[in-house]
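Only one protein chain is missing; all other protein chains are in place.
So that you can tell them apart, the chains are marked A, B and C in the order they are listed, and the count of residues begins at 1 in each.
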Amino acid sequence: MSVFMDLNVPFTDNHELLQQLIQTAAHLGYSTVAINYMFEPSAKNKQVPVPADISQLIGPLPLVQGRSRPIRVLHRLTVVVSDPAHFVTRANAEEYRPFNLLAVQLTSEKLFHTACLQYDVDIISIPGTEKLPFFFKRAAINGAADRGVVFEVSYAAALRDSTRRRYTITNALSLMESCRGRGVILCSAAEQALELRGPYDVITLGVLFGLCDADSKDCVSSSCRSVLLHAETRRTANGIVSTRRREGAGPLGEAVSAKRAKVI
Amino acid sequence: DATQHRSEELTQTPRHLLVCERSSFQDEKNRLSTQVEMLHFNYKVSVLLPECSSAPSQLDSVLNSFTSFYLIKNLPVHELLDQHFLQTAVFQGCVYALSYRTRIDEDNCVALMPNGRLLLSLDKDSFELLGFEGKPSRFNHRVKSRFVVSVDLTSSCMAPGGSGYLRLVSGLKSRLNLQMDFLLLHHPGGGASLQSLLSRYASSEHRPTISQCRLSDLSCPVLESCDPSDAHSLLEWLGAVDADISWDSSCDFVSTLVCPEPKMTLSSALRVSVCGFLTPQDIQRLISELRCYLEQSRLGSWVSLTVHGFVDSPVSWGANEHGVLKGGENLYTLLMHHDGTYHLHLATGAYDSCPP
Amino acid sequence: MVRVKSRYLLCEINVTERKYLLQLDDRAVAAAVREAVGRIHGDYGEALCNIRFSVKYLNAHTGIVFLRFSKRFYKLLWSALPFLTCVKTRGQTIPCFLKCLHVGGTIQTCQKFLIKYNTQQLHRMLPNCKNEEEKEHVRKAIMNCSQAWGRKKDDDDEVRSEEDEEE
């Protein structure tokens, strides 16, 4: 029972398109969207992107459908990790600081396992564009759930063609079977405004993915809120760690972060 | 057969309840007026008069005398606890107030019921900030994320100046600082009783909007033989009339909707609806007027009236908590017959208790 | 550890001529099932086929096949099996249909059923035998079936594999 959110709206250089996306999301009733920047350390361009100032790009933010407040826009970074060296496990890495949310996308079972149990991130992204190169192990899934890290299933790929639709459904179903509907968020990853779907439509997709109505509704509302809280504690708690470290104290920040994440 | 083995999950729909009641106005124990009064926040009422081509003047005057309501923008919620407001409005008659443009499954919602009970349906953050006693919502799923604070402003422990009162006011004023748009009206005082509030904030007066539509050659089921197992087909028929769905579908491929049998054709019928923020008292008056009409009229043998409650109200009937899973329906249909008997159908969606 | 629940469907492939049976292989049968599920239940059905579906065992002599489905979706997938009309293998289309004999939670229960079923079939063949030699043959086979209870552990390694998969 929280506002509806879409925590994955891909960033594009095309401002008009970005504006359409945000406008449509607001019109469909999303109160919060996160603009997603992809970062592939394996690619040639090794610079971590810098989030743009949204209000400068698209002007005043549109009002949320049926409400008198404007939509809230956040920034999210997704790091595609295909090698352990790609992800800066050092807590509180400076280059990740400007982003409200930090996500990873993994390419192998081993990395997936490590990410679930150790990476200090908010979201682990499950791609819908390809067959997963690994199975979900319950230990890893539970580990992530205990730390308040959520899995993300995005549906835009399922709109594009049959093959990707099957992969999306298969991957989502396998994930839901392992995690029983907990700690999952449903996002769009829509590249065009017409690829966005309303919150209640997404909830029905969740039912197709094997969730019950109420669980599915949590995937676009309550669970998203938990992610935001997790991200906030991650960013601030890490701040505590850095001050503490100078005094030579233990990893208090980690403990705080884990505790808060559970409370949510 | 492929269709027999569909997976269980994909065939289920959210819970919904329909109460079908048959009684008579002559029956002294009939509870109709309580049932009408218990649904506090009404959005729309629509009436169907068969064999009638223009509204009788008395009915017109009842429709036109529905109480006006006010929209106040950015009203701090603690103003509803203002001492002067309590003295001049809440303790003098009934105040109906409902937060506007807030959604019960997403946002904080506030309602002031006519019996002086203030309801705050808050998300967890706001509830913790407020620091006042409340209960977790009945419709929380897995985690307690929504809480309901319910206080009786007329009770002695909430008397202005008392400790409970001060705690709530200070919570609303200094900690939570909750502001929202409100729909507001006072019965029977009207705008005069609310003047102190209306003058201090941006507000506007609104009349309920009335729309009339004359229908002709309408296929209609014979309602005398109405039986509760047919309730859904009757409600479907009324819904189709309300939504202007035509019965003579030209093509079976497109639609197989048919009028329930046995059926007849009404040469004319009148559909009237009033939309806005409506009080149960006004609806009560409308019902008695319709009864008079039914007794006098020779042609029509029945009249139907449908009332829709607000989807995002924190309560449906009485103090029953109300929520939205996907629909948030709370509505009732009253079918009155010539002989004083009536059928009442009360419907709710997934997050609601059984109607009274 | 939580066991991943499966359902095993024991099916008999019926063909017009026995020689066709010998041309069948696991992959062709799996593809045919997948095709039928895709036809009847669309992309959703095919997506379900990606979860734990496999042809666990195929006896090309008797036409017996074990299909494994995820327990949660087996009913939906099963409902598409009557619509399987042919199997395509090595450029050939073999018209056939599947007859489901038994549904079990483990391969073992299916196996027990299969032995019972085979014994029954043999008993039914007995009166139809033309001469003593044939009869003796069938009797022997029946004996073998009852002995198979004890021996099956050594025989059917292939069938027993991966039975108690854990995750």
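In the analysis below, a residue touches a chain if its C-beta (ideal position, glycine included) is under 8 Å from a C-beta of that chain, and two chains touch if they have at least 3 such contacts.
Rule of thumb we're sticking to: contacts and distances are computed from a predicted model.
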Candidate names "Ribonuclease P protein subunit p14-like", "Exosome complex component CSL4", "3'-5'-exoribonuclease" or "Ribosomal RNA-processing protein 43"; UniProt protein name, chain not shown: "Ribonuclease P protein subunit p14-like"
Chains in view that touch the one left out, judged over the entire complex: A, B, C
Footprint left on chain A by the chain that the document does not show: 28, 66, 158-160, 162, 165, 192, 194-198, 200-202, 204-205, 207-208
For chain C, the residues touching the chain missing from this view: 37-45, 79-80, 83
Missing-partner contacts on chain B, residue numbers: 2-3, 6, 9-13, 15-24, 27, 29-30, 43-44, 46, 71, 100, 103, 204, 206, 228, 231-232, 235-236, 238-240, 242-246, 251, 253-257, 275-276, 306, 308-312, 326-327, 329, 331, 333, 341, 347, 349, 354
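Everything that follows uses one rule, which is that only the chains that are shown with their structure count from here on.
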Core chain by centroid distance, with centroids computed from Cα atoms only: A
Distance from chain C to chain A - Cα centre to Cα centre, in angstrom: 43
Centre-to-centre distance between chain B and chain A (centres being mean Cα positions), rounded to whole Å: 39
Distance between chain centroids, defined by C-alpha means - chain B, chain C (Å): 59
In chain B, residues with contacts to at least two other chains: none
For chain C, residues that touch 2 or more chains besides their own: 72
Contact footprint of chain C on chain A as seen in their complex: 131, 135, 137-138, 162, 165-170, 173-174, 177-178, 208, 210
Contacting residues of chain C [partner chain A, same complex]: 2, 43-44, 46-48, 50-51, 70, 72, 167
Contacting residues of chain B [partner chain A, same complex]: 9-10, 14, 73, 101-103, 105-107, 123, 137, 139-143, 145-146, 181, 325-326, 350
